[in-house]
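One protein chain omitted, others in place.
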Amino acid sequence: MYLIKTIKKRDPAIRSWPETLLYPGLWAMVFHRPAHFLYKHGLFFLARLISQISRFFTGIEIHPGARIGRGVFIDHGMGVVIGETAVVGNDVLMYHGVTLGATSGEKIQRHPIVGDNVILGAGAIILGAVRIGAGAKIGAGALVLKDVPENGIVMSASGILR
Amino acid sequence: MYLIKTIKKRDPAIRSWPETLLYPGLWAMVFHRPAHFLYKHGLFFLARLISQISRFFTGIEIHPGARIGRGVFIDHGMGVVIGETAVVGNDVLMYHGVTLGATSGEKIQRHPIVGDNVILGAGAIILGAVRIGAGAKIGAGALVLKDVPENGIVMSASGILR
Partner (left out) sequence: MYLIKTIKKRDPAIRSWPETLLYPGLWAMVFHRPAHFLYKHGLFFLARLISQISRFFTGIEIHPGARIGRGVFIDHGMGVVIGETAVVGNDVLMYHGVTLGATSGEKIQRHPIVGDNVILGAGAIILGAVRIGAGAKIGAGALVLKDVPENGIVMSASGILR
């Protein structure tokens, strides 16, 4: 499986491929595929049920409506929330606590569109129908409310030493 | 039930009312009511036990001593922590990762007092016995250590594009 290879390649803490089976980010994808299938066929309640079971076991909440590419690796994963109209490109790497959320309003596209090969640091919060260009890197803890260009780097301010 | 109506009204991702039964924020309230009752009657261990069971199933930790109004909707909810002396007004909407915590010290009121109709964005951290005025909006990721006036808006700094 492509994702298992991705995890093994990307996580320096891993020792053997069976360890990947212990990764919540792998299971979140295993659950999301059928949930998204059911969602597309209008079985919304069943889709949400699978999504919530997945959240219980993995700590990762992906709305069944979200479109997630291949090779998307959610490392650690606890607290990740991905909204209904979010789009996540291929080979995106994201860490725990990432939010792809909405701002208020009644638009059709309410959540971020994340390009291929983007890295989203731990606790990054991206809100609204913004575009994160391919290859961009969003630093840990950064709040993003605007588009980010391809290969752009967004950093959160560091804490201040007193 | 009032909260089911509130959830259905407030979450644009919802399709039918039975879906509300899948919401951790609903179950956190269902668990908190008896926990708070036991706490008020001095059964602290049993109250904490229910609170910790609720945390296990919902990812939301509400100390049994916290006073929570009606129609309080905790969306997504993973990582929310609400402390012992916190007060949350009616119809408050809060997202995952919100902390209503304490700062050090030996005061009786150690946690925030949140007014009616306040919105607390994802990952907002509010510490100490501060007052968040009715109708205030606290942006995602904001750190709040002081009082916020009625209908005040607090925003966290966005990440900086390099």
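In this document, chain identifiers A and B correspond to the written order of the chains, with residue numbering beginning at 1 in each.
Everything that follows uses one rule, which is that a contact is a pair of C-beta atoms (placed from the backbone, for glycine too) under 8 Å apart; a residue touches a chain by one contact, two chains touch by 3 or more.
Fair warning: this is a prediction, and the values are worked out from it, not measured in the lab.
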| item | value |
| --- | --- |
| Option from B:Lys8, B:Arg55 or B:Arg131 whose C-beta touches the chain left out | B:Arg55 |
| Hidden partner chain, touching residue among B:Gly71, B:Pro112 or B:Gly141 | B:Gly141 |
| Missing-chain contacts mapped onto chain B | 44-45, 48-49, 52, 55-56, 59, 61, 63, 65, 78-79, 81, 83-84, 97, 99, 101-102, 106, 110, 123-125, 127, 138-139, 141-146, 148-149, 152-157 |
| Residues in chain A touching the chain absent from view | 12-13, 15-16, 18-19, 22, 24, 57, 59, 76, 78-79, 95-97, 122-123, 139-141, 156-162 |
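Please note the rule applied: only the chains that are shown with their structure count from here on.
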| item | value |
| --- | --- |
| Whole-Å separation of chain centres (CA-atom averages), chain A against chain B | 24 |
